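One protein chain is absent from this view; the other protein chains keep their places.
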Amino acid sequence: MKRAGLPGWCQPWMFSFVAAALMGLISAAWSGRGGAEILSVALAFSVFSVLVGTGQMLVIASGPGNIDLSVPAVITLSAYLSMGMMQGNDALVAAGFALALAVGLLAGVLNFLSILALRLPPLIATLAWSFMFQSVAMHVGAEATVKPPALLAALTVQRVAGVQVLVVITVLVSVLVAVLLNRSISGRHLLATGQSAAAARLTGIPIHRVRLAAYAACGAFSGVTGFLLAGFTGGAALNMGDAYLMEAIAVVVIGGTSVAGGQANAIGIWGAALFLNLLASMLNTVRVEAPVRLILTGLIIILVLPVATRPARA
Amino acid sequence: EDGVAKADTSQKRIGFSNSYAGNSFRQVMVKSWQDVATQARKDRLIGDSPVVSANNSVTEQAAHIQNMILQGYDAIVILAASDTALNGVVKQACDAGIVVVSFAGIVTQPCAYQVNYDWASYGKQEIDYVAQRLKGKGNLLEIRGIAGDSTDRDISAGIHKALKNYPDLKIVGMVYGQWTAAVAQKEVAGLIPSLPQVDAVVDQGGDGYGAARAFEASGRPMPIIVMGNRQDELAWWKQQHTQKQYETFSISATPSISQVAFWVAQQILAGRKVPKYVEVPLLRIDARDRDAWLADTPAGGVANPFYTQGLVVSIIDANAHRKPLPAIPAPK
Amino acid sequence: MLDPAAFVHRPGSVRAEHLSAALPAFALAVMLGIIFWIQPRALSYFGINLLLNLSVPLILAAMAQMLIISLGDIDLSIGSFVGFVTCVVAVFLASAPLLAAAILLAAIGVYAGTAMLIFYRSLPSIVVTLGMSFVWLGLSLLILPSPGGLAPDWLTGLLDAKPPLLPLPVWIAVLAAACGHWAVMRSSYGVVLRGAGANPKAVARSGWSLVRVRVVVYAAAGCLAVLAGIVLSAITTSGDPNVAPAYTLLSIGAVILGGGSFTGGIISPVGVVIGAMTFSLAASLLSFLQLPPVWQTGAQGAILFLVLAGRVLVQGRKP
């Protein structure tokens, strides 16, 4: 099972960090300045990809076919509802956070319950819900972007001793998720369910509750992302979540999680998110035309990352 | 021929096929349509006038238009997802005797009427303003829209054409902001560290505020950022102006261009001869009108004048006689 | 590879199985019924033609996606690939048909190459095809920087054909379903294909070359996607790099709606055709319902639920 030629501690997904560093170095070398600055910007934006990615990872890990396509709509909906509730009032930031979290949780629960009760393929169920969530978001006042309270906006860019607070918190969350996945009963139950639902059921694992928890957690992560993203970008906008549909899936898979379920890598998501962010700014920096930029993006994703990460099968 | 055509259109039906409703600009545009249509119905100027939005998908929109043909609408107004991909269905509609009006992003099928802005002048006005402020010399960052879109192509072409007049204005960086503040913020923030000093940002509307936030976060001196008529942009500009004497100007399309298209379609149905191409003036907001527009624009919304039938008819007249377009009056 | 839970022995009634297979078809019929009821004019040769002709390219794209999903893979690039094909058709087919053919053949070759890359490096197809989606979009922008070009007249004319009895889209759908069913479900190589999707090890143990199966499947998928692009450019009469990004999700949805599964080897070509038609009709049903604009998006979700909710009725509560 062990890959030939790699020492034991050296895992394939770690190369996403290497690739990310490479992208950063190219940008810095090309423009001759700003290595630290480039990294800091990439970290700030990776936070959101990592948060949605972590949620998506839990769902994907819960078994083949499980995926949550409602992530973008939940981001938008929770952002609208929480910003709308706070109305720019600093005193309500905590309540807004709670609301965003609750909206996300509810969305996740709805997703899973419809999968269970109507026995829908997760892809279809979450897609259908995403349409509905999007409509609700439009209904609650989509003719305008809704501004965040100044306090929230400030918190999302807060730095202590030059370090971005949000980044640190998100890193801690990732570490926590990684530990829970490997060392907690719920984590083991999730991964067991993902590998073989039949075996998990016979072992006495309540697989429905496990999957429910995964979807609810994914919703919660999306909800919180919506809340923070609205604070960071200056308001809830209708299409704020769109960019995170593919991104949430891409960071999970590039980060070393298997789409077949049963295996998850919370730390790898950081590498993948940084890589995608730094790749985009690298291509912006070297100033190639749009078509070439797209082609390079694709080729780099295909070639640099996975090819560097895995030797051919035995 | 000039003036308002008065033939009875109270039983006529106009369908509006909208390519996308997933952002605030489009929501306002749809709302503007509904506002004017409701009013017109009260005034017995039109029968039915529903809106159908597609999900930014050409094929979905084409299906919608085909269904409208089936339902026998008298006119179909289109905000197209692609300027060529709908040609097939537009041709079918024309063949079925239906009046087709496309707006803000055209349909190249010649049988359709077009209501549109002069996108190239959008870019030219930006460059002219920036050049005058920078005395013809400085570094520019260009924020584009969506690669492969014709509006993006036309505005950018206008910018680059105008730049030929100012050899010392240099574009030092370019990103695609997807006409979305959040995306623009991310792309610009990622690029700033590798740029030299930026003196001005030329963009396509909807992305100015994102760029401003990215520059704020980077701690760089704030360049001249051309704004795009969004309330948050105007508010930010006003606040920067009071604090730091910041100056810029704002220009953009207006969501209520849907109302122009509505009246054009209504007038054609009423029997008026309308040129195949109707140009609509861009809404330009300079410092002196800023506060008036800001007061008139809902929080988080877009500056959005109301087009009356009279105003639209005068626009049609101006187009028919190649006269200067009537200015959009600032709100009181 | 397989989720064994799906296969635990449970003597289920054959009737329920057949019923649930017929469900998508039933849902489609109901949807058509609603449309004809709201708009009787649609119930005519001309009307049905208009109603269904845009589902033809989606059917083809969904069949392509189905082939890939039958291997347990997924193709996230199909939307931008179809866009790429429309650009090639619009720019080159009229002026330089040989060049156009060469480009399209090469593109199919790239699909086959992707299969080899995925196989030999054991990469997740989802990442590779995500990357390819950028590549195809970039290439189409290179060919056609903004929408335009013109599909040749003979091509546009081809789709205006008026066959006897039923309109062209219906014929094409029936033909696609029949050919697909024969090729994948009945032919001897289709068996190998489905087997390789479900249990590649077992198929390899019987002496089949897995890489060859993959290459064949990907190349076939590429051909179908090329066809989808050609038909789409005939309908739209032009090329547009961004014409079909929605096809990626729609085609996957159609496969799943039609009874396919991501676990590989479980697909139904007839179901896919019906699924694709359902998806394209679900969107256009809205334009008949005259809903308030805000709720139009949500209504699509509701339609999806209604279409599938019948499964519970037919199959009972437990999976």
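Just so it is clear, A, B and C label the chains in written order, and each chain counts residues from 1 on its own.
Just so it is clear, a contact is a pair of C-beta atoms (placed from the backbone, for glycine too) under 8 Å apart; a residue touches a chain by one contact, two chains touch by 3 or more.
Basically, contacts and distances are computed from a predicted model.
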Inquiry  = Tell me the UniProt protein name of the chain this structure doesn't show, selecting from "TIM barrel protein", "GntR family transcriptional regulator", "Sugar ABC transporter ATP-binding protein" or "Pimeloyl-CoA dehydrogenase large subunit".
reply    = "Sugar ABC transporter ATP-binding protein"
Query = The chain left out touches which of the shown chains?
reply = A, C
Ask   = Out of A:V18, A:L113, A:V140 or A:A199, which touches the unshown chain?
value = A:A199
Query = Where the complex has a chain not shown, which of C:L166, C:I266 or C:A302 is the residue touching it?
reply = C:I266
Query = Where does chain C touch the missing chain, residue by residue?
reply = 2, 4, 6-10, 186, 188-189, 191-192, 194-195, 197-199, 201-209, 212, 264-266
Residue numbers in chain A that touch the chain omitted from display = 1-2, 179, 183-185, 188, 191-192, 195-196, 198-200, 202-205, 258, 262-263
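Criterion: only the chains that are shown with their structure count from here on.
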Request  = Have a look at which chains touch which and call the overall pattern line, ring, star, complete or other.
outcome  = complete
Query = So what's the Cα centroid distance for chain A and chain C, whole Å?
reply = 28
Message = Rounded to a whole Å, what is the gap between the Cα centroids of chain B and chain C?
response = 35
Request  = Just give me the whole-number Å value for how far the CA centre of chain A lies from that of chain B.
outcome  = 33
Multi-chain contact residues (two or more partners), chain B = 21, 147-148
Remark   = Going by residue number, chain A touches two or more other chains at 134, 138, 142, 290-291, 294
Task = Would you tell me which residues of chain B are touching chain A in their complex?
result = 21-24, 27-28, 31, 144, 147-148, 173-176, 180-183, 185-187, 189-195, 209-210, 213, 217-218, 230-232, 298-301
Message = Going by the contact rule set out above, which residues of chain A touch chain B in the complex?
response = 27-28, 30-31, 33-34, 37-38, 41-42, 44-45, 134, 138, 142-147, 157, 229, 233-235, 237-240, 242-243, 277-278, 280-281, 284-285, 287, 290-291, 294
Note = In the complex, the residues of chain C that touch chain B are 39, 41-42, 47, 50-51, 53-54, 57-58, 86, 90, 137, 140-141, 145-149, 156, 232, 234-247, 280, 283-284, 286-288, 290, 293, 296-297, 300
